[in-house]
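Every protein chain of the complex appears in place save one, which is left out.
Chain nomenclature is as follows: A, B, C and D, assigned in order of appearance, with residue numbering initiated at 1 for each chain independently.
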Amino acid sequence: MVSPIYIIAGGLGAAFLLGLLPAKWRTFAYGITLATLAFMSWVAGSWLYAFAVNGALPVEIFTAGTQPPFAINLRVGLAEAALALLMTLTGLHAALYMKDTLFKQGRQAMAILLIFIMALCGVVFTRDLFNLFVFMELVMISTGGLVLLSSDQRALGAGIKYLIVSQLISMLMLIGIVFAYHATGTLNIDGMAAAHINLFKGGSLAFFLIFMAVVAELKPFPANGWGLDIYESAHPAFSALFSVATGGATLYAVDKLLLIGGAQWLPMASAIGIVTFIAANLFALVQTNDRRLLGYSSVAQIGLIFTVMGQQDILGERYYFIAGGILLAHAVAKAGLFWLSGLVKQRQLTDWAALRSQPLLVFAFVTFIALLVGLPPFPGFYAKWDLAHLLAADGRLWLLGLILFGALLEAAYLFRWFGYIIKREGSEAGLALQPMKVDATLGAVVVAWLLAYLWGQLSGHGNLLHAIPLLFALLFLPLEWLPAKVKNIMAIAGLVGWFYLSYPSYDAFQLIFAAVMLPGGALILLASFQTQQRRVGFYPAAMLMFAGLSMLIVAKGSFDFFAAWETLTVGSYFLILRGKHSEPHALSYLVFSLGGAFLILAGFALAAQGVMDFQIAALAQVAKPFAPWVFALLAIGFMTKTASVGVHIWLPGAHAEAETDVSPMVSGILLKAGLFGLFVLLMTMGKQQLYGVELTHVMLWIGAISALVGNLLAIFQEDAKRLLAYSSVGQMGYALFGLALMNHLGWLMALMFVINHYIYKSMLFLSVGGVAKRTGTREMYRMGGLITLMPLSFIATLIGIIAVSGVPPLSGFGGRWIFYNAIMTADYRLPMVIIFLAGPIAFLYLFRLIHTVFLGQLKDEFRKIKEAPFWIILPQMIFVAALMVFALVPGVALRKVDVYLSQFFAGNGHLNWEGLTISSDFGYWNPVAIMVIIGVIFSTLFAWLLFVNRKAQPVKQFNIVFAAERPFRPETTHYAWNFFAPYRKALGFLTQPLVTRFWEAVTELLHSAAEVLRRIYTGNGQTYAIHLLAFVVVVYLLWMGGSDGI
Amino acid sequence: MKIPWALLTLFIVINYGLLMTALVQKIGARVGRRHGIPIWQNYIDLLKNYGLRTSITHGVMFYLGPVFRLSGGVGLLLFVPSIYGSEMFSNFSFAGDLILALYFVFFGTLGMALGAAESGHPYAAIGITRGLSQMTAAELPFALAVFAVALQYQTLSVTDIVAAQQGSILNWTLFTNPFAVAAAMLSFLGSMMRPPFDVVLAPQEVPIGPPTEYHSSFLALMQTNRVLFPVAKIVIYMNLFFGGAANWPVFFLKVFLIYMVSAFVGVVFPRFRVEQSIRWFLIWAVPLGIIAVVRV
Amino acid sequence: MIRRFAVFLLLLALGSIFVNLLMGYVPDSELNLTARYYAEHTAQDIGAANIVTAIVITYRGLDTLGEVTVLFLTATIIGMVLSQGQKHRALQRQLPPSGELLTTGSRLLVPLILLLGAYVFLNGHLTPGGGFQGGAIIASAALLLLLTDPLRRFSHRLISVVESVSGLVFVASGVLGILYAGGFLDSRILSTGTFGALFSAGVIPVIYSFVGLKVGAEFTSMLTNLAETEQS
Amino acid sequence: MDWIAMGTGFTLILMGLYGALTNRNILRIIVSFTVADTGVNLVLVAVGYMHGRTAPILDEAVSAAQAVTRIIDPVPQALVLTAIVIGLGVTALMLTYAYKLYEVKGILDISKCKDLKW
Partner (left out) sequence: MKEELLKRMVKGPDGVEFEVEPLRDYYCEAGPTVQTPAYTAIIEKLFNWARSESIWILGFGTGCGAIEMRPLMTPRFDAYRYGIQWRPTPRQANLFVISGYLSTKTLKRVIRSYEQMQSPKYVVGLGSCTINGGMYWDSYNTIKRLDDYLPVDLYIAGCMPRPEALLAGFEDLKKLIRAGKAEGANQYAENFEWYKANQKSVIHDWDMPDYNW
C-alpha cells in the first residue's frame, strides 16, 4: 500500500515536473498527466478496497513528524478514499476527454488540471481548518484557470464573476478561521470539535463565517449565479469536474465543519439545502440550454445532499449510505451528462434529438437521468427509500414532502428532456462523436450499473439486480440487435414461463392479477409479431414493465412493493413514449406516476416508523394517529395509477398516443397495478377515519365521479383511442367504487372488473388500433362503413362493446350483477346516484365507437382497405373466446378468490356457486341458462328473418331514402362528427376541463414563478457578489437573530 | 316443461299487446275526436308487412337489428314472472332476477341501434343519438327506484318482491314507498316513446329516426316488439310497484292502467327537445329517486 | 443608486457581524495550547530561531506547499492565458525612453537587491524574513529592470525551470521526510544543527532558499507576462 | 489598543467591499479587493497580538526558555503569510482576466459582461 499522501505529493510533483518539460513535448506531458492521474486513482482505489473489503482502519497522516494539533494532519478513511477515487477517476476521464484542448493549451493546462485534482483530494483529506482553506483556494484558483480552457468566449465573464465571489468567500473564511483559532486555540478540526466552539464567546459567529464561506462554495440559492455561468460556459469535461469533484469535495468539507459546529447547525444546513434543491429544480424547469440546465440540476443535487447532511442526527449509521448514494449517483450521472453534452453540437435541449441515431448513447442518457431521479435499481433509489423512512420516523414530514416535491420537479424536466431526444427532429449531423469522449461516457454508464449493484448489496433490502424478472428485462438490452420477432418469442416465453414457475406460489387473489398480467401480457404481445425489423427499445421497456408487475404481485415487504412499483412505472413510461405524438402525454404520465409513487413512498415511510423491512401485512397494525394519513397517501398514490378523477388527465393522451400493441398493455394491464395496490391497501388497513370522515366514503365518491366523468368525456371524443382511454377512466372508477364499498361482493366485483376490463379493453384497443393502422387515422368521423372490409375487427368490437355495456348475456353483466348485490349491503348510498347515471352513458360512447367506425358510410379512400394484420386479429379472436368462456363460467376464475375474500368479511355475503348457478343473499344468476335462453330466442328469430328475406336485394351504401334526394358524398352522409350534440347541450357543462385547467394552472404557476424568479441571476458579477453577501446576512439575521450566538 | 308455458305466455302477451296498443291508440284518437283505427288494425298491419313481396338489405347488422330488438322484448318478458304464484306463468324466472331484467332492457336498444346504423342512413344515427341520450337520463330515476325497492325488500328477486306486496292493497310499493314509485313512473314516461319524449321518432325531420330504412318483415319484427316490449316492461313495473298480478285478468287490467299513464300524459303534452327532456328528468325525477333511496 | 444603497445596507449588516466579533474579542493573556507548544518546542525540535519560519516550513509545511502551489498555479495560468492569442506582435508605438537616472540607478541597485533577497531567504529561519519575502525582493529587481527597459525579456524557459525545480525540490524534500524523518514535510531529514547557525534547522534553509527562488521566479514570470501585454 | 488595529482592519474590509460592489470598472474592483484583503490581513495579525510581548523569534533578547512568556502567538503570523501570498495570487489572476476580457471584448465594465444569465 502506498500512503495516500502520495496522491497529493504525486499530483503536485507531476505538476511541477510538467513545468520542466519543453513546451513541445506535449505528448510526453500528456502521458505524464494521465499516468499521474492514474497513479492517484490507483492509490485511492487501493485504499478504498482496503477499507471497504478488508476493513482497514482509517489512516492518519502526520506531516512534519509532529502530532496534531501542532502540525497539519490528514485522514483517509472509507469516505475519503471513495471521494478521492471518484475525483481522481473523474479527473482521469476529464483528461482523456479534454485531450484536444489539453494538447492545444499545452503542459500548463495539464499542470493546472493536476493541481486541481490534487487540491480537491487535499480538501477531502485534511483535518486542519487553515489547510482546508489553502486547498480550497487552490481549487478556486485552478478553477479560474480551467474555466479558460473552454472554447466559449463567455467563459471569461463567468470566470471573473467566479473570482469576485471567491474573493468574498475567502475573506469571510479567513476572518472566521482566525477568530475560531482564537476561541479554541487550535486549528485542528477534531480539536475544535472537541473544544465545543459554540461555547466560546464569538466562537459561534466565527464558525458561522467559516461555515457560510464553505457553504457558499456549494452554490446555495440564491448565491449561486456564478456557478451556473461556469456550468454553462466551461468546457463540458470541466463542468463535469466542477459539478462532481468540486461539489463532492466541498460537501465533504462541510461535513467536517459540521463536526466542529455540532448538531445545532444541522437544521440550518437542511434549510439551506432544501431551499436550494427546490429553487434550482424550479429554475431548471424553464431552461432551454442544456449545460445551464445541468448546472441547475447540479446545484439542486448538491442542495439535496446538503439537506441530507443536515439530517445526519437522525440518519445514524445510514447517513453515509444515503448521502453517499445520492452523491455518487449525482456524480456519475452529472459527469456522464456533461460528457454527453460535449458530443452534441448545439446547445438547445431539443438539439439533443441528434443523440437518437446512437441507441447506445440514448441508453447512457437514460441511465444518467434514472440515476439522478433515483429510480430503481440505482443508488438514489435505495437512498431515497432510507431517507424517507428515517425522516418519517422522526416526524420530519415537511422536509420529506419538500424533498419529494423537488425530486418531482427534477424528474419532470429531465424526462421532458428525454422526450425531446426521442421525439424531436434531429439527425446524426448534430453529433460530434469522438471515440475517446464516447468511451468516457460509456465508462460512466458502466460505473453507474456497478454502483447500482453495489448499493443493492449494501442496502439491506435485497439487491434489485438479483431479481430475476428485472434481469430478464435487462437481458433484452444487449439483445437489441436481434429481429423483433425473435425477441417477441423470447418475451412471450419469458412471461408464460415465469407465470408457470410462480404459479404454485400465488394465492387465489394474486393469481387473478398474475393471470391478467403475465399470460395476459403474452397474449397482447402476440400482436407485436406484426412489427418488422428490430424495434429498438420496445422490448426492454415492455419487459421492464412486466418485470415490475410480476414483482409487484408477490411483494411481501413495502420495499419490494415500491421497487416494483417504480420499475413498472418507468417501463411503462418508455413504452408510452414510443407513440408517434406521445411526448407530452408520456411526460404527464411520468410526472403523475412519480408523484403518486412519491406519495406511496411517503405513506410507507410514515407507516413503517423507521422499520426498514416493513411488511405490507403490517399496515394493519399501524397506530392511530398515522393510520388515516398512511391510508390517504397510499390511496392517492394508487389512484394516480388507476387515473381516478383529479389525477386522470395523463391517461387519455398516454393511452391514445401509444402504439397499437402498447395501448392494450397500458390500458388492459398496467391500470390493474393501481387496483392491486388499492386492494392490498384495503385488505390490510380497512376503513379509516380522518377528521371524522370515513375515507372509504371519499373513495366511493371519487370512484363514482370518475365513472361519470370518464364516461361523459368519452362520449365527446372524436379520437377512437381517446374514447377508449376515457372509457378506462370510467371503468376504473367502477372498480374503485366496488372496492370502496368495503364488502365482499364489492371486492369481488372489482376483481371481476380486473379480468373483464383486461379482456375487453385489450380487445377493443387492438381492434381500434388495427383499424387505425389500416386507415392511418384515429379520427372516427373519417372512418365509417368498415364492417365489410374488416369483419373480424368488427366482431371483436361488437362483442367488446356488448361486454363493456354490461348487457346480458356477456361477461359484463356478471360485473353488474355482482355490483347490484354489493350495493345492497353498502351503508352509504348517495354516490350510487352518480354511478347509476354513469352506467347508461357508457352506451353512448360504445355505440358511437362501433357506429362511426364500422357502420355508416364507407369513404372513398378506404374502399380498398384490407382487414387488420393477422397478428393483430389473432389475439382479438382469442379474447373473444376468452370473453365467452368467462361469461359462461365465471366460476372458473372467481370461485376460489370468492372464498379467499371471505376471510376479510367474516361470514358475510359471499356467493354460492352451485353447479352453474351463482346465488347471493339477494338473488341468483345462472349465466349458462341465460346464455342458452337468449341464444335460442336470438337464433330462432334470426333464422326466421333470414328465411323470410331469403330473396332480399342487397344494396349499397347510397341506396338509402334521403328525403327523395340522393346523398352528396359519403363524407357528408356519415353522421359522426359531434355525435352527441344534444347531450353536450344538456350535460356538457359537466365536461368542463376543470381538472386539466387546475393542473395546467399549477404547471403554469411553476413555470412563471421560475421565469420571474430566475431573473435574479442578472448576469452581473457584482450582483452575484451582493447575492452572496445578502445570503450571509439574511442567514445570519434569520438564524442567529443578529446575536453572536452565545 | 317450461318451454310450452313460456310460449303460451308469449302468445298471450303478444295478442294482448296488439289489442291493447290499438285500444290505447283509439283512446288517443278519441281525445282528438277521431274515431281511430279499428281494433284489429295492428294484426292487419303486421300481416301486410309480412306479406310484402320485396325487401332490401344493407348488410348483416341490418338483419341483426330487429332480431336483437325482438330478442330483447321476448327475453325480457320471459325472464320476469308474469303471474304471481303461478307455476305455469312464471316463465324462466329461475333466472327471474331483477338485475338481469334491468340490463336486458338495453339488449334490444343496443341491437336496434346497431342495425339502424348499418343502414348507413344519417337520420337513423341522429335518431339513435337522441334515443340513447334521452335514455341515459330517463333510466336514472328508474334505477334509483329499483335500488330503493330492492333495499326496501332486501332482495333482488322479482318474485320475492311481489310476494312481499301481497295481502292488502296498502302493501303495494305504491303506498309503502311512494317516492320510488313516483320516480319510476316519471322514468316510465320517458321510456315509452310517447310525447313529450318522442323526439327520437320525429316523423318528418328525421323520417322516424332509427327505423327509417326498415320495411317488410324487418319492420314486422320490430312492430311485434313494439307491442310486446311495453307490456314486458310494464310487467316489471307492475311486479315491483303495484303488487304484481295473481291471474290473467288482473294482469291485463294493471298493464292497461299503467300503460294508460303514459298515454294520458302523451295526449296533453307537446314534445321536448332532447336536452330539455334530459334536464327535466334530472330536475324532477332524479330528486324523487334520491329521496326514495335515502329514505329506505 | 439603489444598488449603492443596497450595498450600503448589506455592508452595515456585515459591519454589525464584525462589530459583534470585535466586541466578543478578548485578547489572550497567555499563549494558547498550540502557541505554547511552538514556543516551548520549536527550538529543540526544529532548531529554528524564527518560530514563524518553523511553523511555516515545518509544522504547517503543507500550507506552505499549497501556498507555493498557488503562486505556481497563478503563474502558470497567467502564462497560459497570455500566451494564447497574439504572440510576438510588433510593437505598435514608440515607448518614451526611460530616464538616465533610472537606468543608472537600477544598474547599481539590482545586484544589491538580489543580494538582499538572497540574504533574506537564506536567513529566514533565524531572522525575520524568509523565502517569500526574499523572493519578493528578488522579483522587485526584475520589476526595476522592466521599468528601466519595458522591452527587456527574461528567459521564460529559465524561469519555468527554476520554478519547477524549486517546486520539485520542495515536494521531494517532503517525500524524503516520509522516508527519513517523522513524516511528509518533516524538515529534520538533515540534522537540526546548531541552534542559531546558518546551516541549522534541518532542511528549512534549503527549502526556504528554493521557495525564495521559486517565488522570485514566479513573480518575475507574472511580471514578465503582464509586461509583455504592453506589446499590443 | 488591540481593537484599534482590528477595527481598522474591519473598516478596511468594509471600505474595500463597498468599493468592490459599487464600482463597475473591473480594475477598480480589483484594487478595492486588495484594500479589503489588506484589512483581512490586518485583522489576522491583530488577533495574534498580545499586549507587551515581542515577535516570536528566539535570539539574544528572547531565549528559548522565556519564550512562553515573552513572545506573541506565532500562528496568526504564519497564517497571514499564507493569506497574503494567496491574495496576491488571486489578484494577479484577476488582473489577467481583466486583461483578457479587455482584449477579447474590449470592455472593463463588469455590468456589461452579462451574456450569461438566467
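Criterion: a residue touches a chain if its C-beta (ideal position, glycine included) is under 8 Å from a C-beta of that chain, and two chains touch if they have at least 3 such contacts.
Remember, it's a predicted structure, so these values are computed and weren't measured experimentally.
Interchain touches from the omitted chain, evaluated on the whole complex, reach A, B. Checked against the hidden chain, the listed residues B:Ile12, B:Ile37 or B:Val60 yield one contact partner: B:Ile37.
Here the missing chain is touched by one residue of B:Gly190, B:Pro207 or B:Gly289, and it is B:Pro207. Annotation: of A:Lys104, A:Lys687 or A:Arg863, A:Arg863 touches the absent chain (contact as defined above).
For subunit A, the residues touching the chain absent from view are 774-777, 860-865, 953-959, 961, 964-970. Residues touching the missing chain, restricted to subunit B, are 29, 32-38, 41, 44-45, 47-48, 51-56, 203-204, 207-208, 211-216, 219 (touch as defined at the top).
In this section, only the chains that are shown with their structure count from here on.
In terms of their C-alpha centroids, the spacing between subunit B and subunit C amounts to 106 Å. Look at where the CA atoms of subunit A average out and do the same for subunit D: the two points lie 50 Å apart. Subunit A and subunit C have Cα centroids separated by 54 Å. Within subunit A, the positions touching two or more other chains are listed as 130, 134, 137, 141, 144-145, 148, 175, 179, 182, 187, 1022, 1026, 1029.
Residues of subunit B in contact with at least two other chains: none. Every residue of subunit B that touches subunit A in the complex is listed here, in rising order: 50, 54-61, 63-64, 66-68, 70-71, 74-75, 78-79, 92, 94-95, 97-100, 103-104, 106-107, 109-110, 113-114, 117-122, 125-126, 128-130, 132-133, 135-137, 139-140, 143-144, 147, 150-151, 154-157, 207, 212-213, 216-218, 221, 273-275, 278-279, 286, 289-290, 293-294. Residues 3, 5-6, 9, 12-13, 15-20, 22, 61-66, 69-72, 105-106, 108-109, 111-112, 115, 119, 122, 126, 128, 130-131, 134-135, 137-138, 141-142, 144-145, 148, 175, 179, 182, 185-187, 201-202, 205-206, 209, 1022, 1026, 1029-1030, 1032-1033, 1036-1037, 1042-1044, 1046 of subunit A touch subunit C in their complex.
Those residues of subunit D whose C-beta lies close enough to touch subunit C in the complex are 2-3, 6-7, 10, 13-14, 17-18, 21-22, 47, 49-51, 55-59, 64, 67-68, 71, 73-75, 77-79, 81-82, 84-86, 88-90, 92-93, 95-97, 99-100, 103.
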